[in-house]
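First, the structure itself, so that you have it in front of you.
Here the complex is missing a single protein chain, while all its other protein chains stay put.
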C-alpha cells in the first residue's frame, strides 16, 4: 500500500479558511479546525466566532487571528472577506442548525465556498434554496457527514460499487448513544441544550442529530436511495421537546429493506454508529467505534476482516489513509478526510480543472436529502406510523 | 459460586421419556435427546420416530429402544404408553410445526406431560385449543424456546426483575442468519425444505422459525408484553413461498419501544440472536454466539462484563450452570436447562408439591403467545404495514 | 456440512464404565460423567467414588449404581469387575494426581481400559511405568487433555498438517487464571487445597495444573516437539507451597521458538487458554473461552474467521461437531469428544479392528510427555533459569 502520509503537504498553496461559530467552549468548531489543519491544506485567517462581539474578539485572539479579521457578525465577514484580494476562499459553518441557511447564503453570494455542518437546514424549503443557490453560483458546498470520510467506509462503498455484494437486499443501520438518558439540558449542558431545542435544532431531535448520519451512511455505502419509510419517534425523557429515540423501517428503490435506529437514551452506548449491508453475494459490517476494521463475508466462504491499510483494502481506502495497518486512525482523521477531499476540489476549481472521479464528499444535495429524511420521519411518526415517500434525488 | 455439576444426578428416579419425530437424519430430535440426557434426568424408552414405519423401527433400534416401544404411529404410542404402568411420563414432540397440535392433544389426553418444539402450532386456534386442554388436564406443557435457558439470559431477566435497569425504554432484538440466502430448498436440503413450506411451517417463514425466538427472548428478559407491532415481511429468494426477512417495530405495554429483525438471507450471519435492553438506570446486551457473557452498563458508570459463573452473576444464573467461569457452556447446555427445569417440575408434580418459584421454562402459554405474534406480524405485513395489536396474556 | 448430531447413538452397545474418585462434591468427576453420557456411548455401572467408604456408598446410590458395584476401594473394584462377565470395560480415574499411577496399574492389570485425568502422574518414573504397562497390556490408555477435543483445535491441527501455515516459526501459548490470587486454600476451598499441596499434586503448581494443558495444546497443534526450555516459576501468594505463576521460553526441534505462560494469580482472567502459531505461510489463533472460532491469516491476505461448522471448517472439525454453525459448543462438548474418540477406539478394539487414522485423543504417551515437561520446568527454575532439554518421544 502506498500511503500519502500527510495529504496536503506539497500540494501547493494553503487554502484561506474562515469560520462562523466555534468560539470559546464550542465542541464541533474545534473539531473542524483540527480537521482543516491535519493535512496542512488550510490556514484559518478569519472568523465570526460568536454572536457575542466580546466573545468573538476573544476567541479570535486565542486562535491567533488578525484582530481585523475577527468579525462580530457573519454578514460583515462575508462582505469584507468577499472583497479582499487575500480574502477567505472557503468558510466553515459550525453554528446551531437554524442559522446554517442564512449564513451559507451570505457566503455563497460573496463567492466563497462553503463547508457546513449537518443537518444542512431546519426545513426542506431552506435546504432547497441552498441547493438552488449553490447550483447557480457553481461554488463548492460540502456538508460534513464526517462518518463517510472513514477509509473503511470508502472501502465498503467501493466494494458495493464493484459488485462484490451482488444485489443489495438488506441494510441495517443504527446509531445508539446514551448521553441524553437524563434531562441534562435542564442543568445547562450546552451541547444538550441546543440539540433538544426545536428553535435551534428544527423538528428532529435524535432523528436530526444522529439519525441523519445513519441515513447518509446507509445510502452512501449501499449506493441505493430510500424510497419510503415508517418512523416511530419517541421522547422518553420527561419534559424534553424533541424525540430522543427514533426507530424506522426503510424501503429502498430496488426493493431492498432496512431498519434504522437512532437513540440518545441507550444507556451504555457511546457513539455506536454501525452499518450492515447484505446482498446476494456477500455481507458487510462496519462500526464507527473501531473504525479501522471492515467485516466482509462472501457467500459460502469464511468471513474476512479487512483492515485499513491491510491486504484486503483497495485504492478507495488508501486515498484517505495516513498511517499503515495497525496504526489506528480515528474520528478526527475521518473528519480530516472530508476537508482533504474538499481541498482537492477547491484546488481543482482554482485551476478550472475537472472534478476527480474518485473524490467523495457529501454535498449540498446530500445535505438536502438528510433534511428530506428528517421531514419524512417526522411526518410518518406524527401520522401514527404510516409509509411516507422520500422523493429521489434530482 | 456453587455449581451443581450434574443437575439431575442424585435427584431420584429418572423420568421415562418418549419422542415423536426425530428419526434418522433429523437435527432437532437429536438435540432434544442430548439435552434430556445431559443431566441424567430422563431415560428415553419409547418413540414414534418417523411417519415411515420402517424408518421408525430402524431409528428405534439405533437408539436402543425396545422394539415393542418403537411405534409406527404417535396415536399407538400414546394409547399403549398411557396404559403401561411403566409408560412414559413425558413426550418430546420434534416434528414439523403442522403436526404439533394433533400430537400434543393425543398425549395430553393420555395423561402424559408434553415438551413441544416451537412454534407451538400453525394457527392461533390450534394454539388456544392446546392452552385449554393443558389447563384442563393440569399437565406440564413446555415449549422449547431454548434460548431462554442460557444462564446469562436468566441473569438478565433477574436483573430486570430486581430493578437494576430501572424502567425499560427500548428493547432491540435481532436474529440474523444467512443460510437461506439461496434457494437450497430446491435441491433437497431437508431442513430448508420444510421450513420454507407453508403446509408444514404455517404462515410464517423467518418470522416463525426464528422471529418467534427473538420475540420470546425480548418479552422474557424485559418482563414486558408487546402490545402492538408493525411488520414488513419480505421474500427475497425467488420462488420461495414464505418470508425470509422480517423487520418489525414494537410497542410495549408500558410505553417502551422496540425493533425486531429476523433474517435468513443475511449472508455471513450464522445464528446471530442478540438482545439489547435499555432502561432509565442501565443497559444490557447479550448475544447467543458467545453466550457466557452479559454486558451491563449502569448509568454513569463504566460498563461491566458479567460472566457465567463470575463475580457479577447471581443465583438465577447459578441455578442453570454446570461448569465454572471460563469453561464455556453452549447451545446444548441451554437446551438441557429447559429439560432440567421441566424435570424439576415433573418431579414436583409426582410428589404433589408446589412449583418452584425460581423455576423458569416456557410453557404452552408462551407457545401460544409466539403463535399470536406470528399471526399479528403476518396480518400487519399483508395490510401493507399498519399497527396490529396483540392481546395480552390471560 | 454433515453433522452427526449425537455421535454414539446407533453405534452399537454402550460401553460399561467405572469411575474412581468423583464422589459427592467433586468437580471433575461430574464433568467426566457428563462427557461420557453426552453421546450415549457409555453407561456408568460401577465406582469407587471416594476413599471414605460411607461417602463411596452414598455417592454410588446418588448416581443410581447397584449397591454391590459401589466399591469402597479401587483395588476391590478392579478385582471384582475384572472377573465379572458384565464387568466394566473402561475406568475413568478422577482422583488427585498422586493416586493416578497406582490406580491405573491396578485396572490395566485387570485388563480394563483407562481414561485418566491429567497430569498422568507425579513423577517421571511413575509415568514411564504406566507407559510400559500400557504398551505391554495393549489396552487403551487415554489422558484427558480435554482442550485438544475442541473442534477448532482439531481444525487447527489439520491445517498445520496440510501445510497451510508453512514451516512453523513461533508458538505462543498462555493459560492465565486468577482464582488463586489469594490464599483461598487456607479457608478450605477443596479445589484450591489439593492443587496447592505438593503431596497431592506433585512438584508442579500452576505449571502442572494448567501449564501441562498449554504445553500439550502447543505440541498437538504445531505438530512439533519442544526440545528445551527455560522456566521461571514463581510463588506469589505468601505461604503457598507450589508455584502459582510459570513463565517459559521454549525451543522446538525444528528451530521454532515459543513462550508459555501459566498463571493462577492473573486477576480478572478466568480460564484463558490461548494458542497462537505462526509459520512461513500463515498464522493461527484460538482461544478457549470463545472456542467455536479460529482465526487464520494467510500471508498477504485478509484474515479469516473460521467458525465451527462454517464454510472454512473441514472434516477434522466436523468429526467432533454436534451442532451447526452459530450454535456454540463448549467445554463439556470438547470433553465429550475425548470420550467419543475413546469409545470409537474401544469399539474398534472389541472387534479387533485397526485404529482409525483420523482418531485423535491424548494417550499415556502424551501424559508422560506432560510429566516430563513439568519435571524439566521445575529443574530449570530450580537451577535459576537454564535451558533444560526434554527428550523426544519414543
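As written, the chains take the letters A, B and C, and residue 1 is the first residue of each chain.
Here is the rule we go by: a residue touches a chain if its C-beta (ideal position, glycine included) is under 8 Å from a C-beta of that chain, and two chains touch if they have at least 3 such contacts.
Remember, it's a predicted structure, so these values are computed and weren't measured experimentally.
The chain not shown here is in contact, across the full complex, with A, B, C. Summary of contacts with the chain left out: across C:269, C:346 or C:390, the touching residue is C:269. Summary of contacts with the chain left out: across C:107, C:145 or C:278, the touching residue is C:278. Residues 296, 300-307, 310-312 are the ones on chain B that touch the missing chain.
Against the chain not displayed here, chain C makes contact via residues 169-170, 172, 174, 178, 181-182, 230, 232, 234, 236, 245, 247, 249, 251, 257-259, 261, 263, 265-269, 276, 278-283, 285, 295-299, 303, 384-387. Residues of chain A that touch the chain left out of view are 3, 5-6, 9-10, 14, 26-27, 29-31, 33-34, 37-40, 62-64, 177, 269-272, 288-292, 307, 309-310, 322-333.
To be clear about the criterion, only the chains that are shown with their structure count from here on.
Annotation: the chain B:chain C pair of sequence copies touches via predominantly the same residues, more than half of the used numbers being shared. Rounded to whole angstrom units, the spacing between the C-alpha centres of chain A and chain B is 44. If you average the Cα atoms of chain A and of chain C, the two centres end up 55 Å apart.
Inter-chain spacing, taken between the CA centroids of chain B and chain C, is 34 Å.
The set of chain B residues touching two or more other chains comprises 269.
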